[in-house]
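The other protein chains are all here in position, but one chain of the complex has been omitted.
On to subunit A.
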Amino acid sequence: MNAPIIRIRGVSKTYDRSDSARPALAGLDLEVRAGEALAVLGRSGSGKSTLLNLIAGLDRPSEGGVEVDGVAVHELGEAALAEYRRTRIGMVFQFFNLLDDLNVEDNVLLPAQLAGMKREQARARAGELLERLGVVRHAKAFPGRLSGGERQRVAVARALMNRPPLLLADEPTGALDTASAADVRDLLRGLNAEGQTILLVTHDNALAEACADRTIELLDGRLVRDTAAAPTSGGGR
C-alpha cells in the first residue's frame, strides 16, 4: 500500500469569528494515499470547496494541520505557498480559469514559466501534454474559440505541466455539456490509471463513481461517509 500523500488532522475552518458561527469544516481527519483517486461529495455548503482550498494552500485552517507530500501546508508563508502550488499540486476549476488573453500554449506554459523552467524544455512538455490531451491543433488559438470540453482539457494540461504529485479538481464537469463531461471523466480516469493522485470535489455522483476509487461525503463540515468504490472495468486501479 502506498504512503499517504495527504494527511489532514483535526482541521476546522470557521469564516465567521462570532461564537455562534457554524464551521465550514469541523475537526476533519483524512488521509489520501499516493495514486488514489478520491472524490469528495456533498451538497452546497457542506465544506467540499473549503477542504479543497485548504489542501491547495489557497486558504488556512482555523485549527488543525494539512500535510501534502510531506509539506505542512498550514505552516507555509505566502512565498512558500506559491512554491508549493507550483511544484506539488495542479488545479482544475469548474470554469476552467484559463487566461483569455493568452493562447492555449501560453496558458499551458504558465506554471512552468512561473517555476523558471527553461523555455525549450517547457515548450516540449507543453507540446507533449497538448498532444496527449488531443488539443494540440488549438495550441495557437485563444480559449474563447474553444468548446467547454476543449477548454477543460487545456486546463488539465496546464495543471499537469509541472508534473505535480497531486491533481485537485473542483467540479471539473460542472460547466460542461453531457458529451464534454464524459470526455473529461474519461480523461481523469485515464490519468489516475497512469498513477496520478487525484482529489476530486463534485456533487456529481456519476463522475465520482466513474473516476474515483474512494468516495467521501461531507455534511455540515463533517465526514459522514468514507467508502471505497467497486472496481470498474474501464478505470481505477
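Everything below uses one rule, namely that a residue touches a chain if its C-beta (ideal position, glycine included) is under 8 Å from a C-beta of that chain, and two chains touch if they have at least 3 such contacts; residues count from 1.
Following the convention adopted for this analysis, contacts and distances are computed from a predicted model.
A.B. asks: What name does the UniProt record list for the absent chain among "Potassium-transporting ATPase KdpC subunit", "Glutamyl-tRNA(Gln) amidotransferase subunit A", "NADH-quinone oxidoreductase subunit C" or "ABC3 transporter permease C-terminal domain-containing protein"?
C.D. replies: Its UniProt record gives the name "ABC3 transporter permease C-terminal domain-containing protein".
A.B. asks: For the chain left out of this view, which of A:115, A:136 or A:193 touches it?
C.D. replies: Per the contact definition at the top, the residue touching the missing chain is A:115.
A.B. asks: Tell me which of A:58, A:182 or A:219 is the one touching the absent chain.
C.D. replies: A:58
A.B. asks: One chain is left out of this view; which of A:48, A:86 or A:189 touches it in the full complex?
C.D. replies: From the options A:48, A:86 or A:189, the contact with the absent chain belongs to A:86.
A.B. asks: Spell out, residue by residue, where the missing chain touches subunit A.
C.D. replies: 53, 56, 58-59, 78-79, 82-87, 91, 93, 97-103, 106, 109-111, 113-116, 140-142, 144-145, 158, 162
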